[in-house]
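Here is the structure we will look at.
A single protein chain has been omitted from the complex, and every remaining protein chain is retained in its original position.
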Amino acid sequence: MAKKNKKTGNNNYVNSPPTGLQVIFREFMKDKLAMFSLILLVVVILGIFVWAWLGIDQQQLLRVSLRDKFAEPGEKFLLGADQGGKDIVGQIIVGARNSMLIAIAITLITGVFGVAVGLICGYFGGWIDNLFMRIIDFFITIPQLMLIIVFITVVPKYTVGAFILIMSLFLWTGTARLVRSKALSESRRDYVQASKTLGTNDFVIITREILPNLSSIIIVEMTLNFAGNVGIETGLSYLGFGLPQSTPSLGTLVASANNPLVLQQYWWSWLPAALFILLMMLGINYVGQALRRAADSRQRLG
Amino acid sequence: MWKTIVRRFLIMIPQLFVLSVIIFVLAKFMPGDPFTGLISPQTDPARIAELTEKAGLNDPWHIQYMRWIGNAFQGDLGLSYTYKRDVADLIGERALNTFWLSLLSVFILYLIAIPLGILAGRYQNSRLDKTIVLYSFVTYAIPTFVLGLIFLFLFGYKLEWFPTSGSVDIKYEAGTLRYYWDKFYHILLPSFTYAVLGTTGIIQYLRSEIIDAKTMDYVRTARSKGIPMRKVYSKHIFRNSLLPIAAFLGFTITGLLGGSIFVETIFGYPGMGQLFVSSISSRDYSVITALVMLFGFLALLGSLLSDIIMSIVDPRIRIE
Amino acid sequence: MKKTKWSLVALLLSVLLVLAACSGGDEEPTTEEPEETSTEDTTDGEPAGEDSGSLFEVAVTNEGEAIEGGTLQVAMVKDEPFQGIFNWELYEDGYDADLMEWMTNSLFEVDENFMITDEGIATLEVDQENNKATVKIREDVKWSDGEPLTIEDVILPYHIIGHKDYTGVRYDTAFQNIIGAEEYHAGTAETISGLKQIDDYTLEISFKQLSPSIFYGGDGLWTYAAPAHQIADIPVGELVESDAVRKNPVSLGAFKIDKIVPGESVSFVKNENYWKGVPKLDGVVVKVVPSSSISVAIESGDYDIVQSFNATKMPEIENLENISILGRPELYYSYLGFKLGKFDTVENKVVTDMEGSKMGNQQLRQAMGYALDIEQVSEVFYNNLRERANSLIPPVFEAFYDEELAGYTYDPEKAMALLDEAGYEDVDGDGFREDPNGEPLEIKLASMSSDATQEEIIAFYLQNWADVGLNVTLTTGRLIEFNAFYDMVEADDPEIDIYMGAWGTGTNPSPSGLYGEADPFNYSRYTSEELETTVRAIDSPEAFDTEYRADQFKAFQQHIEEVANIIPMQFRYEIMPVNKRVKNFSFDYADEYTSHLHELELVAEEPVAN
C-alpha cells in the first residue's frame, strides 16, 4: 500500500471529486473566459436554431433578387445582400444552422464510431487491435483532402447527407486512436482487472466502467473536431467542392470572398460570416481548453 | 537503424497498394472522360472510340489497373491527357515548385512557431502567453484562403511588395543569381501565409510540452544544482520540449503538401496542389492517380522521416 | 487565322476549350462600325441589343508619340498553367492558340465575313467542278530562323494529322474528305494521294466533295504551315513532347519565342524575318494571371492587354481611367435544350419521340422560354455584355443571321397562358402545375457549374419557372461539372429533361454536325424531314451560291424557333481591356490586331496605372 501511494505523493492532500462533471464545472468556474465562451456558445447556438426555425422562411430567403445584387447594409438588409440579392443576416442564421448541423452530424458519427472502435481495440487488444491500427495508420497517411475531393466528384448525387458521409469516412480515425490509447491504459488499471476477475461481462466493463472514465476526454475531442469540421467545409467551398447553393452554409458565404474585389468592396457578403466562424471557433476552443484541463492536467496536443 | 528503415519500407508497400487500388477505382468512377472536352461536331465518333481504345479506357478496370501498376514499376506513370506529356515529367516540374514552397514554409513556420511556443510555455498564464494563445486560435480559425486573399490583396496589390502570381519572372535568365532570387521572392508571400496558418499546432504543442517539462523530475534535479533558471530553461526544458517538435517535421511536411492545394490555388503558383485541382476538372486520370500516389508516398515518407529524426535526436530510441 | 469550328463551350473561361474566335481582316484598317447585333424584340425599355452593340470601342485611338521599341505586357486570364503545345496541328487548348497568335504560322487571311482572302502568305483557288483546291504561297517568306518557306512546309501538316500515330482530334470527318487521307491513316499508303505538289510554291488538293466551307478553311483544307526543316524528321508520335514543339518552335509570325517559363509565361521577341516587315515593338511578354486577381492587376497597370477577360468581372474595371475597354460580339450562343428522344447508337441516328417525351409538348417548351427573365440576368450580371439570343446564328454572321426572328423574350403572362392552354394546370393546389393527365410534373434541369455567379443565375431561372408554376429541379441536386455534364447529356441520361448548353460557332456557323439526323451532338434528339433537308442544303454544292445558302440558314433558324426543341438564350460580347499606352490596336473582326502585330506601338515606357 505504501508503495502505491508514494507514486501519487502530494496529490493525496487534494481529494479529487470522483465525477468528471464536477471537475469540469470547477474548471469553468475558475476560467472566466471559458465560462463566458460557454454561455455565449449556448446562447448563440440556441438562438440560431430557434431563429432559423421560427423566424426564417428558407424558400423566401433563398429567393434570388437580382436587382438587390450586393445591396449595401441598410434598412432593407441589415447586413446587406450577396451576389444573388439574398439577405446576409438570414443566410448567416440558416447557414450557421446548416453548418452546425453538419458539423454535429459528422462529429457524432465519427465520435460514436471512433469511440466504439477505440474502446474495443484498447480493451481487447490482440488481432482486432492490430487490424484496426493498421487501418487507422492507413487513413492517417493517405492524402485525405485529395481523396475527399475525388469522392465528392464521384458521388452521383451531392447532398448534405453525402457530404456528411464522405467526411465521416475520413475523420473517425483521430478519435479512434485517442480513445484506444486511453482505453488501453485504463483497461490495465486495477479496477478493471478486479472487475475482470470477478467475472464481469466485457461489455459491461467497457460501457459502465471504462467509458465513464474516458468521458471527459471524449467530450474534448468532440468539441475540437466540431471546430475543425466547420473549417474543412469552408475550405472545400472555396475550392469549388462545397455544398450546393440550395444549402446555405457558412463555408459558401465565406468562399464568396474568393475575389479580391469582393473581398474589399463587398465585405459584408463574407466578413460577417468569417467573423462568426472566428468567434465560434474561439469560443469552442476556449471551452475545449477548459475541458481539456479538466480531463487531463498534462495537456495534449491541440 | 537500417533494419528499422527497411522494415518500415516493407510496411509501406501494402499501404500504397491499397491506396493505389482505391484511387484507381475512384478515378474510373468519375463521370466524364478526358476526351469529352475535345470533341467537335466534325469529330467522327469512330475517332473518339479509336482514341479511347488506344488509351486503353475500354478494358475492365482490373486489366487497366494491372497495366498501370506494371508500367508504374518501370517508372512510367502514363501520359497526361490534357498536357500530352509524360506524367512523371509533368509532375516532376511541378513537384520542384511545391518542394521549394514547402521548404520555405516549413522554415518560416518554425521560425515563427518555435519562439512563440517557447515564450508561451515559459511565461505560462502571463499576458504574453494569453496573447500568443489567442493568436494561435485566431490563425486556426481563419480559413486558409481568407488569410491568403487578404495577404495577396494587401501585400501583393496594395503595397506591391510581392509578386502576385507565378513562380518566376520571365525576364531573368535561368541559372543566374537574379533568377533564383526571383524564384525565392515569388514563394515568399505564399510561404509566409502558409506558415502563419500552420503555426497553431506547433505553438500549442510546444507550449504544453514546456508546461509539462517544467514539472518533470529532471528539471527539479537541474534546479537543485543551483543553476540559473534561464539555463534550466535553455539546457533542459527547451531542449527536451523541442524534441517532439523535431519529430513533427515529417508530419508537418505531409500537412503542408495537403494545404498546398489551397495556397497554390490562391497565389496562382504552378505546383502539384494546383495541378491536382485542374486535373480533377479535366479528368486527367493518369495525373490524378499519380498525384494521389505520390502524396501518399510522401506522407509515408514523412512519418518515416519523423521516426528517423526522432531516433537521431533522442538517445533513448537511438538504435546503435 | 484560327481555324476553329463549332465547339462545346463551358460557361467558365477557365475550362473553356477550343476558343471560338477568329482573326482576320484587310491590311488597311477599316472604319466600319461593328457588326449590327440584333434587333430582337426585347422587353420595353431594354433595347439591349443595339445599345450594347455600340457600348464598346473596337479599336483604341491613341494619338500619342510612340516610343522606340518597348515590350507589350499581356495578361492571359486563366486559373491553371497553360499547356504549352506550340504547334497548330497538335495543340488542344484555346489558350495555347492564343499564345501562338503572336508567332502564327497561318497561311491565309480572312475578310469581315471570315472568308479567305488573297492577302495572306498563301492564296486559295477552288475548282468546284473537279473538287480541287490550289494553294499557292508567296516566294519571299522566311521562317523565324531565316530558312525560306517552301511548299514542303504546307504539305507536312497533312501528313502529321493523317498519321496513324497522331493522337489529336483534327483527324476528323472533314479531314477524311481529302482523297487518300483514310488510306494514309490506315497505313496502306505512304503519302496522302490527294496532295499534289505542282511546283516549289504550289499545292493542289483533291477532295471527295467540296462545299462552301472550303472558303472558311473547312472541308479538310489545312490553313497553317509547319516548319518541315525543324520537325519533319521527328516521328509523329514523339512530336508532342519534342523541344521543337515545347521549347523552341520556329514560326512565321511577327514575333518569335524567346523564353518560356512552363505553364506561366512566354516571352516573345520581334521576328526580324517577318514577311510583312520588322515589328515596331521589341517584344511581347504573356503571363497567366488568375481570374481572382486580374481586376486588381489591371488597376495597378501591370498589363497592356488582357485576354480571356470574363464578362462577369466587367463591373470591377468599368470605371478605371487607365484602360480602354474594347468589345466585340463573340461567335457564341448559349441555349436551353429539351430532350425529345434518344440516340440510337446501333443505327447511329437520332430517334425523336415527341409523344413519349416529358418535354414533348411544344407549348410547354415555348412557355419555358417565355418564362425566363434572361434580360434581367444579362443586365445585372453581365452589364449587357450578354444579351437575349433570338437565333442559333450569332448576329456577327450578317449574311446568315435572321434578324426578323422574334425569339422567346421574357413574358410570364404569355407563358402562363400557353401552359393553361396546353392543359398544364395546378390541380392539387400545391403551387405547381400538373401535367394534362393530372400527374405531378417535375422537370429536371442539367446545367454546368462554373463560378458563384452561375449558381445565382440558375437559382434565378428555377425561380422564374416556379413563378409560372413549373417545378424545375436540378439533376443530381447541384450544378454539374463540365465533363460530366456533356457526358450525361450525350448519353441521354434519364435524369435530364432539359439542359443548358452553349456552342462556340467558329467562323463557319453551319449547323451540320449539330442538328443533323446522324449527329451524336444533336443533343435534343430532335430531327424532322424539314430540318434534315435544310441542314444538308446549307452545305450542299448549290450553297456556293451565297444567297441560296443564306435562305437555307434562315429556314433553319425559323424551323428551330417554331419547334422550340432548342431555345436560344444568350449571345455574348467578349471584351478586352487595353491599357492607355497601346497604339494601333484593334479588336474588330474585320481588322484584328493579330493581322498586323508588327504595327503595334506603345506611347509610354510603362503601362499606365489607375
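As written, the chain order gives the labels A, B and C, with residue 1 at the start of each chain.
Quick note on the criterion: a residue touches a chain if its C-beta (ideal position, glycine included) is under 8 Å from a C-beta of that chain, and two chains touch if they have at least 3 such contacts.
Operating definition for what follows: contacts and distances are computed from a predicted model.
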| item | value |
| --- | --- |
| "ATP synthase subunit c", "ABC transporter ATP-binding protein", "Dihydroorotate dehydrogenase B (NAD(+)), electron transfer subunit" or "hydrogenase (acceptor)" - which is the UniProt name of the missing chain | "ABC transporter ATP-binding protein" |
| Absent-chain contact - pick from B:21, B:188, B:243 or B:309 | B:243 |
| Residue touching the undisplayed chain, where the options are B:222, B:245 or B:293 | B:222 |
| In chain B, positions touching the absent partner | 216-218, 220-229, 231, 235-236, 239-240, 243, 314-316 |
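What we mean here is this: only the chains that are shown with their structure count from here on.
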| item | value |
| --- | --- |
| Distance between the centres, which are taken as Cα means, of chain C and chain A, whole angstrom | 48 |
| Sequence positions of chain A contacting 2 or more other chains | 153, 156, 255, 258, 260 |
| Chain B residues counted as touching two or more neighbouring chains | 30-31, 149, 152-153, 157, 265, 277 |
| Touch list for chain B against partner chain A, complex | 15, 18-19, 22-23, 26-27, 29-31, 134, 137-138, 140-146, 149-150, 152-153, 157, 200-201, 204-205, 208, 211-212, 254, 257-258, 261-262, 265, 276-277, 280, 288, 291-292, 295-296, 299-300, 303 |
| Chain B-touching residues of chain A, taken from the complex the two chains share | 137-138, 140-147, 149-151, 153-154, 156, 227, 231, 234-235, 238-239, 254-255, 257-258, 260, 263-264, 270, 274, 277-278, 280-282, 285-286, 298-302 |
| Chain C contact footprint on chain A (complex, rising order) | 62-64, 66-67, 69, 83-84, 153, 156-159, 240, 244-246, 255-256, 258-261 |
